[in-house]
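Below you'll find the structure I mean.
For this depiction, one protein chain was excluded, whereas all remaining protein chains were kept in their positions.
For chain A:
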Amino acid sequence: MAPDDHPPAAIVCAGLVKRFDNGMTAVDGIDLTLAGGRTTALLGPSGCGKSTLLRMIAGLEEPSIGGITIAGQPPAALCRQGSLSVAFQDPCLLPWLTLRQNIALGRKLARLPADPATVDRLIDLVGLGGFQQMRPAALSGGMRQRAAIARALATRPRVLLLDEPFGALDALTRRQLAQDLPPLWRHAGATTVLVTHSVDEAVMLADRIVVLSPRPARVLADIPVPLDWPRRPDLSEAPAFRRLVQTALAALVRGGERSQAVAAQ
């Protein structure tokens, strides 16, 4: 895939707070600058506010306080240009479309010309070749999730937001996709934000890990991942990899203990 004409889009979150109408605070004061073209993993326990943060970056949720700019513009502007893609936690395929039509829908919604070659290549890449004409109901959960990732990639977005993209996948497919996907979005110059609660996945896929506290989400640790690309699966045995995992895990555990202590008071 050829690099995009646009320069990489940096994402700036300034003083983000999200309090829902029911009074629940999901995100409480997050300042982050995500360099363009890089992959950042948002790592945190379930229910801490990761999806909420991602939805704010996607322009789907308005921050209660603070603001977000992407390449100097509000997120909605990028959405309108069709240069932002989200792969939701729920694969979110339309049941009446075939797998192929669902993946092509991304380009259609982004008002991009149909590009059958790219669509087919992506389908093969996520291992769904031969299932093009199937309806989502006939696919397994993992297959649907892979289709959602392919749909998000089909527009060659400048900003790619992935919400637990490998949640429903088996270990083998996870490993395979962790190999195949990062080169795609890195080569396209996409700024990628990856939500996950798996420490290994964060280290394997990201250039940087932002560890979030239990709800309400605050930044606990900001860990650079200085491992070379491409990363091979056996990298996860390397001492450098294990050390990064230990660091991130320690930050998570400290955050958990602190919030328990706060709750106990």
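Everything below uses one rule, namely that a contact is a pair of C-beta atoms (placed from the backbone, for glycine too) under 8 Å apart; a residue touches a chain by one contact, two chains touch by 3 or more; residues count from 1.
Note that contacts and distances are computed from a predicted model.
Undergrad: Which one, "ABC transporter permease subunit", "Ferritin", "Choline dehydrogenase-like flavoprotein" or "Glycolate oxidase", is the UniProt name for the chain you do not see?
TA: Of the names offered in "ABC transporter permease subunit", "Ferritin", "Choline dehydrogenase-like flavoprotein" or "Glycolate oxidase", the absent chain's UniProt record gives "ABC transporter permease subunit".
Undergrad: Of A:M24, A:I65 or A:L109, which one is in contact with the hidden chain?
TA: Per the contact definition at the top, the residue touching the missing chain is A:L109.
Undergrad: Just name the one of A:T39, A:S85, A:Q145 or A:T191 that touches the chain not displayed here.
TA: A:S85
Undergrad: Any idea which of A:A9, A:A58 or A:L99 touches the chain not displayed?
TA: A:A58
Undergrad: May I ask you to list the residues on chain A that touch the chain which is not drawn?
TA: Considering the whole complex, chain A reaches the absent chain at 55, 58-60, 76, 78-82, 84-86, 88, 90, 92, 94-96, 105-106, 108-110, 155.
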